[in-house]
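Written below as structure tokens is the structure these notes are about.
Note that one protein chain is taken out, while the other chains of the complex remain in position.
Let's look at subunit A:
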Amino acid sequence: MAKYILQRIIYMFITLFIIATVSFFLMKLLPGSPFAMEGKLSEEQLELMKARYGLDQPIPVQYFNYITNVAQGDLGVSFQFDNREVSTLIMKKLGPSLQLGALALGFGMVVGMLLGIAAAIKHNTFIDYGSTFLAVIGKSIPSFVFAGMLQYYIAVKLGWLPAAFWEGPRYMILPTIALAMFPIATAARFMRTEMLEVLGSDFITTARAKGLNSVLVTFKHGLRNAVIPLITVVGPLAVALMTGNLVIENIFAIPGLGEQFVKSITTNDYPMIMGTTLFFSFLFIFIVLVVDILYGIIDPRIRLAGGKD
């Protein structure tokens, strides 16, 4: 197992190197320059600025410098945000995004799975139809509609919870619910289908034939087998939720990464774009690795070669 993880980490660095290379050259193709917004700069001033940031050198040299810096853990300095370190900026904005994403994912998975299990056990009943209806709504209505509705009814009309900002647990509830609708729907659908199939399988009958009660059979024997396909979608979903949901962050005025990423693209803030891209990629690869390890823990049949047990 250790050997496998080490191998995967080496692959991760190779992948990150390729992503860095591709995004570097793609970025050079972006129209405009980072300094276009600075108002009217004279030719000389522009040259000076370019020289300062190393943009006057030929592209291969720039590339070489960039990769060397990144390899040393230096993501560079932002052009726009007061010349601050890209890594500091990311870390500062990362907190709220990660919190919101993790909350929405956790809440969404638990609620969605319970809904799905209930629908599977009571399939073709009112509970099943209700859960299906909820799942369709969660998948088809975009999160900002829920966000708006929650803000209007719960925060503004009823005044129960704050409508915006990110200053404590009470502020987290509404954005979490709004963002969790999609994972709830996803988990509920997957869980219902899988659970129905698993509960119909022979080993469930074996477990029942042992005299175990149906709750134990469902959760001990059923759940673990039904959850395997869901793990596949959880990985990408987790990254999508945690790397900042631009819309929700905007509506609730949450100072997160998503907002910052978009801002850096519109201003050609090269180091910021590169840094954020690399960071997102890293997070994605890392979560995929975690998911793969989780697979092995949950399903011994896909326990990876080299694993001794």
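In the analysis below, contacts are C-beta pairs under 8 Å (C-beta built on N, C-alpha and C of every residue); 3 or more make two chains touch, one makes a residue touch a chain; residues count from 1.
Assume contacts and distances are computed from a predicted model.
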Chain excluded from display, named as in UniProt, from "Sarcosine oxidase subunit alpha family protein", "Probable glycine dehydrogenase (decarboxylating) subunit 1", "2Fe-2S ferredoxin-like protein" or "Peptide ABC transporter ATP-binding protein": "Peptide ABC transporter ATP-binding protein"
Contact with the hidden chain (one of A:F13, A:F133 or A:F203): A:F203
Positions on subunit A where the hidden chain makes contact: 201-203, 205-214, 221, 224-225, 298-301, 309
